[in-house]
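Structure incoming, see below.
One protein chain is absent from this view; the other protein chains keep their places.
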Amino acid sequence: MAVTGVFMSAVADTHSQEHHHGPAKGISRWLLTTNHKDIGSMYLIFSFAMFLLGGSMAMVIRAELFQPGLQIVQPEFFNQMTTMHGLIMVFGAVMPAFVGLANWMLPLMIGAPDMALPRMNNWSFWLLPCAFLILVSTLFMEGGAPNFGWTFYAPLSTTYGPPSTTFFIFAIHIMGVSSIMGAINIIATIMNLRAPGMTLMKMPLFVWTWLITAFLLIAVMPVLAGAVTMMLMDINFGTSFFDASGGGDPVLFQHVFWFFGHPEVYIMILPAFGAISHIVSAFSRKPLFGYASMVYAVGAIALLSFIVWAHHMFTVGVPLAGQLFFMYATMLIAVPTGVKVFNWVTTMFRGSLTFEAPMLFAVAFIILFSIGGFSGLMLAIAPADFQYHDTYFVVAHFHYVLVPGAIFGIFASAYFWLPKWTGHMYDETLAKTHFWLSFIGMNLAFFPMHFLGLAGMPRRIPDYALQFADFNMVSSIGAFMFGATQLLFLFIVVKCARGGEKAPAKPWDGAEGLEWTLPSPAPYHTFTTPPDIK
Amino acid sequence: MADANSDTSPTPRRSNRRVIAWCMTGVVGMFAFGFALVPLYDVFCEITGINGKTGGRYEASSTGQVDADRTVTVQFLASNGPGMSWEFRPVTRSIKVHPGEPVTVNFFAQNPGDTPMVGQAVPSLSPSEGTPYFHKTECFCFNQQPLEAGESTEMPLVFIVDPELPEYITKLTLSYTLYDQSQHIEVSGPVGAGASTNKNG
């Protein structure tokens, strides 16, 4: 909370006098706030805290995998680490970070005074710390934390789950409620609070991608809630949805889970697509190429995400016709995704490029996310997937999509909008250092995982055969480097919030959008009268 | 403050209500859909056979013509679920049948323990594409099987392979997994799964 104070002090102290009412003082400001900027900041800080927590678990995993043999942790605890790392990163770090960005930026981008449902906004944030308190507390329970992977396949998570599984289910429910409330709020804000004249096809892309993401959230979070409720009933009330002995089907769990799970991975990437579009355009000093096709591509990706789920299940014995359908549908996703990448590259083409930290992260995003997309295309080829499935190739694939995709997208957005949030420019040299160390560390950590997977190393194992030793060591070194570098990001942000070169209203000369018409830092209340849209 | 904001906002407050109402409809609908997936999946599986769960009692006594020119091998497997101590095996390991003819085979089960137990066999067929063409007119798997301590029994299965079975399938493997239901007799399943317990026989 100390950081929160520092973070927001610039906004509060400098500008509260200019308005009718500023923020309340002390702890009640944060507990009771309905201000979208306060809530946005809290989301961002919470997600960064979770990023460090989930990251430290990744460090435990990589430390154990540094060498063959069991050195640091036992397999039982190792499985808890992989599970908690996945859950915390997905539900605690990436999703709240995007909601935080949405809270801060959507009202500023569409010329709204606040989110449409401010009190619900406060609720949806404060549910999150409660959910994660429960989730993290399972580590200290008898029998340990959930140890069945973030995909919690039945019956490993039901009949064979640790006693803490019920708490895990409860935590997932609360997170789900929080996400759904956040999504409703975002839809209501975008639908109802756009400044007059801002038609749908004039909306900034970040607004568009978040609108589609919010619909995805509403469509799939309840399905996840349904899946964990069925688990809860199987564990505690003697039903057998997923238990073969009672006439259930463990494979049904996978169908339900991935019906949620595949759209979920787009939930974690679409908002980044939007933010990156703004950043690439700003630092190319050139309008975004193919705005309309970008919108359609995101829509197409979102729709396709509902009919590809079984590509996570090629080896469970889906019949041939099903395999073929899901293979073709999955390959099809490459088309709209390709369109987006081509558009970004064409936006850069014949621009006037500069490479400040947001642009560095954005360029790395495009390249590395594409690599993740390529390996995704390889995984879509069902026969080949029989070799890739559940190996480190898959681990490499989704980390290439999520680290340079979601995480770099968030870093790029943070650097891009930090001057607007704090009123100060961040330290460019340090930020570039942060970028290069992250870039090198990330590639060092995750690129060798492709080789490990192709050479035959299964995922989620605490110990491995000797032929995998070299690349694992390289990967661990990269991971430690990437992990340590993130403390630098914390330092940069704190430094920026506490002071530094004063930021002008529009610190990036190529940037477009309503948020740059406001002074930096953005006043506590903005657009109380809606702006005019040309 | 919310009120102050919505007063100055360009759109009237009730449209928020409408968005919330629509979204909540979506949320409730999707939550229900999650549960609906259970029976939907069962129906889907019954039609396509994708999970290899063979259907319930087949009422017709024959499927018409016996295709004497074609021979299909039916192979039987038996496994025990976790904690199940019965000896459980097919009496006939595999049999060649003509599609359309009713065939009877037996499975042997024995409870070697010193307490009475109740077993329930769960069937699974491979390749799963053959599932809709495998009809059981009589099967021990339709019911739970109690056995006294030390008691043994031969359990009958009468089936017909449908003449419509796709040409490329020449061998069907029917696997039974026997589960200990001694503690679960009183507990009934959920609506969806419960229904399938009866059907999956």
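By written order: A and B. Residues from 1 in each chain.
To be clear about the criterion, a contact is a pair of C-beta atoms (placed from the backbone, for glycine too) under 8 Å apart; a residue touches a chain by one contact, two chains touch by 3 or more.
Note that in this section contacts and distances are computed from a predicted model.
One subunit of the complex is not drawn; among "MbtH protein", "Cytochrome c oxidase subunit 2", "Xanthine dehydrogenase family protein subunit M" or "Radical SAM protein", its UniProt record names it "Cytochrome c oxidase subunit 2". Residue B:L125 is the one among B:C23, B:V74 or B:L125 that touches the chain missing from this view. From the options A:P129, A:G299, A:G351 or A:P504, the residue with contact to the unseen chain in the full assembly is A:G351. Contact with the omitted chain, checked across A:L53, A:L139 or A:L156, is made by A:L156. Of A:M95, A:L288 or A:L444, it is A:L288 that touches the chain left out of the display.
If you put the missing chain back, the residues of chain A touching it would be 67-71, 75-76, 79, 142-143, 147-149, 153, 155-156, 159-160, 162-163, 244-245, 249-251, 284-293, 315-317, 319-320, 323-324, 327-328, 331-332, 334-335, 338-339, 341-342, 345-346, 348-355, 363, 366-367, 370-371, 374-375, 377-378, 381-384, 386-387, 389-391, 451, 454-456, 458-467, 469-471, 510.
Considering the complete assembly, chain B touches the hidden chain via residues 51-53, 75, 77, 79-85, 87, 93-94, 110, 112-114, 122, 124-127, 149-152, 168-171, 173, 175, 177, 179-180, 182-183.
Everything that follows uses one rule, which is that only the chains that are shown with their structure count from here on.
Rounded to whole angstrom units, the spacing between the C-alpha centres of chain A and chain B is 38. Of all residues in chain A, only 34-35, 112-114, 116-119, 180, 183-184, 187-188, 191-196, 218-227, 229-230, 233, 238-241, 244-249, 251-252, 255-256, 259, 317-322, 528-530 touch chain B in the complex they form. Touching chain A in their complex are the following residues of chain B: 1-2, 5-6, 8-11, 15-16, 19-20, 23-24, 26-35, 37-38, 41, 45, 48-53, 81, 120, 122, 126-129, 177, 179-181, 184, 187, 189-190, 192-194, 196-198, 200.
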